[in-house]
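One structure is given here, and the rest of the page talks about it.
All protein chains but one are shown in place.
Up next, chain A:
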Amino acid sequence: MTKQVQQLDRVIIRFAGDSGDGMQLTGDRFTAETAQFGNDLSTLPNFPAEIRAPAGTLPGVSSFQLHFADHDILTPGDAPNVLVAMNPAALKANLGDLPKGADIIANTDEFTKRNLAKVGYDGNPLEDDSLAEWRLHAVPLTSLTVKALEGYDISKKDAERAKNMFALGLLSWLYHRPTEGTIQFLEAKFAKKPEIAKANIAAFQAGWNYGETTESFSVSYEIKPATLRPGTYRNISGNQALAYGLIAASVQSKLPLFLGSYPITPASDILHELSKHKRFGVRTFQAEDEIAGVGAALGAAFGGSLGVTTTSGPGIALKAETVGLAVTTELPLIIVDVQRAGPSTGMPTKTEQTDLLMAMYGRNGESPVPVLAAATPSDCFTMAIEAARIALKYRTPVMLLSDGYLANGSEPWRIPDIDELPDISVLFTTEPNGADGTTYLPYLRDPETLARPWAVPGTAGLEHRIGGIEKADGTGNISYDPDNHDKMVRLRQAKIDGIDVPDLVVDDPDGDARVLVLGWGSTYGPIAAAARRVRASGHKVAQAHLRHLNPLPANTGEVLRSYDKVLLPEINLGQLAMLLRARYLVDVISYNRVRGLPFKAAELAAVIQDVIESD
């Protein structure tokens, strides 16, 4: 039988199953194959906070969405073209997102009376007409897998568990993915259990062969490699990019990296990643709590390390007092906030942009801190180095915002040449700086940057004391003098206000758009994709994206004022909009959704369209 091959320019697949079904692994492998093939791609994992919610239930559904294309793309896609549903819960939880006509590959073995009842299905949707508007492929994935593995010396349970590899094999056939990488991956993953490795590889190949032979799939699809900028690429998630960025910052600053951190979703992977790289002199310290994490990082910074702490919103709340201490002791420190849905525990695995005002102002006293936000998963690398640059140059704590969407999402990353990375090395102060040639003044400022000198313990003759009490300008001695306090408050503010930040760049292909859509952080992808759609439909819209939120780029006010309307989508209730209105008196139009999920491109395109068309 010769099967038809159809060309597509892009596909969105969602793998969904029980949280124990290995959907994240299946998605990761399909992503790796796709990256290897050379498509552009973007991914969105979506999983419950519970490690193993009760099997077969709606709260236990874990999914992984992958968008890949023959051209450059910006988001993981709004709606899947294909849903792989490993059980009734996965079908029910995801069907609402599935446009009519999309493919559903369902594991019939799991559609038992009991499993159907568990999620409130009266009948079996695979057998009645309820899925008539979709293209249903009912495949007994579990029993086919078990049958394919009959000859292997493994338990029935292990055989059943390989069903995700069968599904991966089937999808790999359907979209002409290369398979060597997955085979090598499985050999390495199960190196200590060769029989399990062989069985998983066999399941993977059986899935491929099933696609090749069964009549259920008459068509397979080709998506040509994308033409990206020349270079060497790898797929990278935001958390991994951020960890690599911190290591690069350590190398480029010639300072040892010290991470003080307490495990918290969705930031823990940065701790995990950094703990693997001790060869770079990286010291990771899993502290007793969030406060100790930042405290140890600050103590290490006092000793001359590049001090870093990583957390999510609840952790930032706990670290606030120590960040204030870093502000007043003017020591370099990087605080990474991988934002998640709040308040309180909120929804730990879901994304949000709701910590901006806390990052800006969540401390006692006048306590200015530079705030940066990464725009895409790979941008986390660049912004980690930028955070270190600012922290070291200006001797200040820096807040770097990521979020759950960037942290776990991934995209191809053009690996930079080491020569392209900025030199952010610092010179410790080693000589007295007082006018008399013998005293050391720890708060004598650099006239240009207003940064204070950094003399680390072990430097003879520069012994000095710093602390949380207000300091006299210059000497750093305790001071309760009213005028000195006013001066120090203003100096600390002026130092942050004066940080060199690149100008805001506007993307306006025709140069005469009257509406600007502005964003910050992880909304970059959906906003840019939406702007493309709007332009493709014949309208004009300018786009700009802020990665420096404090201080804002010097031209921000000028840019905002040069458009009739400024639209600002945020996954919060208008936090940046409030800052911009206060600062620039510009009537920013907010668009806000706080659903724990990224914006969709189609949704934002409609909003932009509305703003363009309304008077």
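Criterion: a contact is a pair of C-beta atoms (placed from the backbone, for glycine too) under 8 Å apart; a residue touches a chain by one contact, two chains touch by 3 or more; residues count from 1.
The rule we apply is simple: contacts and distances are computed from a predicted model.
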{"item": "Among \"2-oxoglutarate ferredoxin oxidoreductase subunit beta\", \"Stage V sporulation protein AC\", \"ABC transporter permease\" or \"Alpha-D-ribose 1-methylphosphonate 5-phosphate C-P lyase\", UniProt-listed name of the chain not shown", "value": "\"2-oxoglutarate ferredoxin oxidoreductase subunit beta\""}
{"item": "Selected residue (touches chain absent from view) among A:Leu186, A:Ala203, A:Leu325 or A:Ala531", "value": "A:Leu325"}
{"item": "Among A:Asp122, A:Glu288, A:Asp436 or A:Asp483, the residue in touch with the chain that has been omitted", "value": "A:Glu288"}
{"item": "Contact residue for the chain not shown (choose from A:Pro194, A:Gly365, A:Pro457 or A:Pro509)", "value": "A:Pro457"}
{"item": "Touch list for chain A against the chain that is not drawn", "value": "32, 35-36, 38, 181, 227-235, 244, 247-248, 251, 256, 258, 260, 277-283, 285, 287-289, 291-292, 295-305, 307, 321-322, 324-325, 329, 415-416, 418, 457-469, 477-478"}
